[in-house]
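There's a structure below that I have some questions on.
As you look at this complex, bear in mind that one protein chain is not there, while each of the others sits in place.
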Amino acid sequence: MSEPARPAEQASDQQVAPPLLEVRDLKVTFAGRVGLGAGILGRKATQSRAVDGVSLQLRQGEVLALAGESGCGKTTTARAIMGLEPPREGQILFRGKRISKGLRAYRRKVQMIFQDPTGALNPRQTIYESVAEGLRIHRIHQGPHGETEQELVARALSRAGMRPPERFFLNYPHELSGGQRQRVVIAGALVLDPVMLVADEPVSNLDASVRGEILRLLLQVRDDLGLAILVVTHDLGLAWTIADRVAVMYLGRIVEIGPAEGVLTRPLHPYTKALLNVVPEAGGLDRPILKGEPPDPTRIPPGCRFHPRCPEVATGAARAAGVEEKCRGEDLGLMELRPGHFAACHLAAVTVGESREISTSQPQG
Amino acid sequence: MSLLSVRDLFVNYHTQGGPVPAVRGVDVEIGKGEVLGLAGESGCGKSTIAGALLRLLPTGTEVTGSILLNGEDVLGMKPGRLRAVRWTETSIVFQGAMHALNPVQRVGEQIEEAILIHQQAGEREARVRVGSLLEHVGLPERRIRDYPHELSGGQKQRVMIAMALACNPSLIIADEPTTALDVMVQAQVLKLLKELQREFGLAMLFITHDLSVLIEVCDRLAIMYAGRIVEEGPAQSVFYESAHPYTRALAAAFPAIGEGRFRRAPSGLPGDPPYPQDLPDGCTFHPRCPVAFEACPHIDPRLFDVTPAWRAACLLVDSAKSELEGARTRGSGR
Partner (left out) sequence: MARIPVLPTGTEPGPEFRGPVGEDRVPHTPRAITWKRRRRAVTQFWSIYRTNGMGMVGLYVLVIFGAIALLAPVISSSRGLDPTLANGPILAGPSLKYPLGTDDLGRSVLTMTIWGSRISLMVGLMATVLTMIIGASIGMIAGYRGRWVDAVLMRITDWFLVIPWLALAIVLASILGQSLFIIVVVIAVTSWPSTARVVRAQVLSVKQRPYVERARALGASDWHLVTRHVLPNVFPVIFANTILVVAIAILSETTLSFLGLGDPLHVSWGTILEFAYDAGATSLGAWWWLVAPGVCIVLVVLAFTMCGYAFDEILNPRIRER
């Protein structure tokens, strides 16, 4: 696969080409339930700050991986971007306009790929109907060049690798394999000629030998059609395979974001380092593993939210560098520590040398 | 003498559509203190093997072959002996621990249950043993009184491991023990398993679809496809130098971060793992194989030696080629 020239071009044109998608300080909270008795006693429901101030940008033709463990808020962020979760604060801008105004038109241009391809297809609908659904919802009876609905569906299935497409029209989802179902979901997304895809764990439910083909399909779609893709995944190996940029999330915030090579081979944030350490490899388990589990989003620690589990704090490296006070007490946002590579870490800020603090309302991603 | 010796294992499920061959002739050998990894995708039969070893498959399933546990034939055991053997000599750590724990019983009692059933100790002694087991798996002793819902996923899995150790087995079968867990918790559990294995000298059969996990824990690896073992040998050799094209493809699905050759080059296999009812002729892998040649649809390869300790079921293996040549010159090749 040749390297696409687009991201490098974008870097130099940064001032010229505005980002396709811009998320500014997004916050999504879920309220817990309060029992009747507790409610009478005046206890308020615990707030779960699933997404607690996320900002990012996605450019045309770019693949951005949103990585992290479960509960870090990556799926909620993706759903908010799709308009499926109402944000409590913050803005989501598509081509400069807020998506809340014109949600329906937005949904034609941005499509979602789901984690579970079996659940994502209505078992009572044929493949044809599942793919054509988008067209019917938006009342598109003809393609831009006069194609019929049938031709559009065939083309989408073909692009997704189901050939010859007509053979699959009358099949039901349960007659296909997992990989084929995911291709159908992708076809359903492509049929509307979107400009952006949001893929939530697109291959984690599929067999390992089938994953590569689906990932290759996504890359091909990006190369041929110029789509931007936001991939939510817990698998850093996947990010290494297909992403141009990687954003690592922890407890509702992005803690590191930058080019994939940089983030995955020269990580700045201790959490990223810890995640990379535990990617299985021969003899890997002797490297340090974080203790405990990710805390839940209803009880976010003060200061740097990672400090209770941070190995740099535990081993005294933070104290040696004189930043331990800040780690425990001072919350922080992303800082550009290398060109295009941001991290939210007091220690990294000191050790990497020159750092420019950028206000949290507008970090460049 | 090896702890577990399986020969010619065949398992057929009985379904409405007829018998389904889930395992088609598998040989497995695990010595004392040895860790064997069994990898494969859905439908390959690896979980079936786990069930077959302790005769936990649904009634009516046909199991043939020989399974020797410490020299004793499991398939021929009388129910009383089988029950005695289950858990005391071999135990299982299941996938999805969340569902294997009784939600209305305290965790400590459930572990105790295993000890008491096998009359390995009286009640008081059992309780002490449970406490020490929990500490061994990294949980504080006070957790004995917790209910499953008060524990996190990783903690529940640790409880399952403690339960598996309760009767001092010599062999533990771990069936996808870390699949439902987060990467960090997965690493913790794997580390725990490795430490316990070293400390107690346990033999382990580690079953999973995640090949990269096996590299960390196992001495030897066996790769399954369509009910058969297609490659078997030392873990490093099998993973990094795979002799069988399927293993190569499977290993490529777990790329090493930092290696440029994986960058923007996802590799996978076309098609899907075959359904047991619908197996291709000849080599079952040939329709998806990137290096299949004319002989492949016609000959079903057995395991050929790559080295004495490393075998692969592929006609491209050197020792296979000479056999093919022999077959061709004799004129019996099709």
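Observations, loosely collected:
Letters A and B mark the chains in the order given here, with residues in each chain numbered from 1 onward.
Here, a residue touches a chain if its C-beta (ideal position, glycine included) is under 8 Å from a C-beta of that chain, and two chains touch if they have at least 3 such contacts.
What you see is a predicted model; the values in this text were computed from it and never measured.
In the complete complex, the hidden chain is touched by one of A:57, A:76, A:180 or A:233, namely A:180. When the whole complex is considered, the residue among A:92, A:162, A:203 or A:313 that touches the unshown chain is A:162.
Residues of subunit A in touch with the missing chain: 82-84, 103-104, 107-108, 111-112, 114, 116, 119-122, 124-126, 128-130, 132-134, 136-138, 149-150, 161-164, 166-171, 174-177, 179-180, 183, 185, 188, 192, 217.
The working rule: only the chains that are shown with their structure count from here on.
Distance between chain centres (mean CA atoms), subunit A to subunit B: 33 Å. Partner subunit B is touched in their complex by these residues of subunit A: 1, 3-4, 69-70, 177-180, 207-216, 219, 234, 236-237, 240-242, 260-261, 264-265, 274-285, 289-291, 293-294. Listing the residues of subunit B that touch subunit A in their complex gives 41-42, 152, 154, 182-188, 190-191, 194, 209-213, 215-217, 235-236, 239, 246, 249-250, 252-258, 262-270, 272-273, 288.
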